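Only a part of the assembly is drawn; its chains keep their places, and the rest are absent.
Chain naming follows the written order as A, B, C and D, and within any one chain the residues start at number 1.
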Amino acid sequence: MPVVRISGNPNISVETKREMVKKVSEIVAESYNLPIETITVLIEAFEREDIGAGGKLLIDRD
Amino acid sequence: MPVVRISGNPNISVETKREMVKKVSEIVAESYNLPIETITVLIEAFEREDIGAGGKLLIDRD
Amino acid sequence: MPVVRISGNPNISVETKREMVKKVSEIVAESYNLPIETITVLIEAFEREDIGAGGKLLIDRD
Amino acid sequence: MPVVRISGNPNISVETKREMVKKVSEIVAESYNLPIETITVLIEAFEREDIGAGGKLLIDRD
């Protein structure tokens, strides 16, 4: 604890995930005044046909 | 915001997702008295071996 | 199963929740071709100071 | 309702899922004093590159 769930589209590289997890964990640890070891981050990918924004699928908005 | 997460089994078509997102977004926008542009919908699929109901996996209930 | 989680701000009435659950459940049941009895809906409320949009808390955007 | 979401890494067998769902459902049903039929369990898998612990991706911690 704390747990951070990041739900986004699928196309980010491992290197980007590495950086994102590092920075987000640091910020959340600092915000909750907890050791970074306590932070769990889950990166979740949704395809564009599984994301709705403004009543439309993302694949229909571009 | 608001965010709607729909967790179901995997076998629905893009056309069905399109309709579901449209209608659910309209209802939620109306319920919260917010513009439909603010509604995010996430459609999440679970295989039948990853769903438990009444203590059994779905694959064991049929 | 399916499970629908609706995360929104807190100020909607029981009557509105009643209508929203009824309509959302009907649409999701129809979309997944399942009996409405199988649909679970969870309504989750976040205060405006706990919602971030575009890098700002909602309380700072109005 | 209740709904139990178990987020873990991907490498567990169907037999293990079967046992886990059975036992977890029994405990949760007993804890909430509800029939086991009311318990839904969702098993969610994250690859090691999508899990952060202590500021690092799991793939970087071993």
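The rule is simple: contacts are C-beta pairs under 8 Å (C-beta built on N, C-alpha and C of every residue); 3 or more make two chains touch, one makes a residue touch a chain.
Worth saying up front: this structure is predicted, and the values here are computed from it rather than measured.
**Student:** Beyond the 4 chains sitting in the coordinates, how many copies does the whole assembly comprise in total?
**Tutor:** Across the complete structure, the repeated chain appears 6 times.
Definition applied: only the chains that are shown with their structure count from here on.
**Student:** Given the pairs B-C, A-D or C-D, which one repeats the contacts seen at A-B for over half of the pairs?
**Tutor:** Matching more than half of the contact pairs of A-B: A-D.
**Student:** Which chain A residues reach two or more other chains?
**Tutor:** Residues of chain A touching two or more partner chains: there are none.
**Student:** Would you tell me which residues of chain D are touching chain A in their complex?
**Tutor:** Spelled out, the residues of chain D in touch with chain A are 7, 46, 49-57, 59-60.
**Student:** Would you tell me which residues of chain C are touching chain D in their complex?
**Tutor:** Of all residues in chain C, those touching chain D are 1, 3, 40, 42.
**Student:** Give the list of chain A residues in touch with chain D in this complex.
**Tutor:** Residue list for chain A touching chain D: 4, 14, 17-18, 21-22, 24-26, 29, 36-45.
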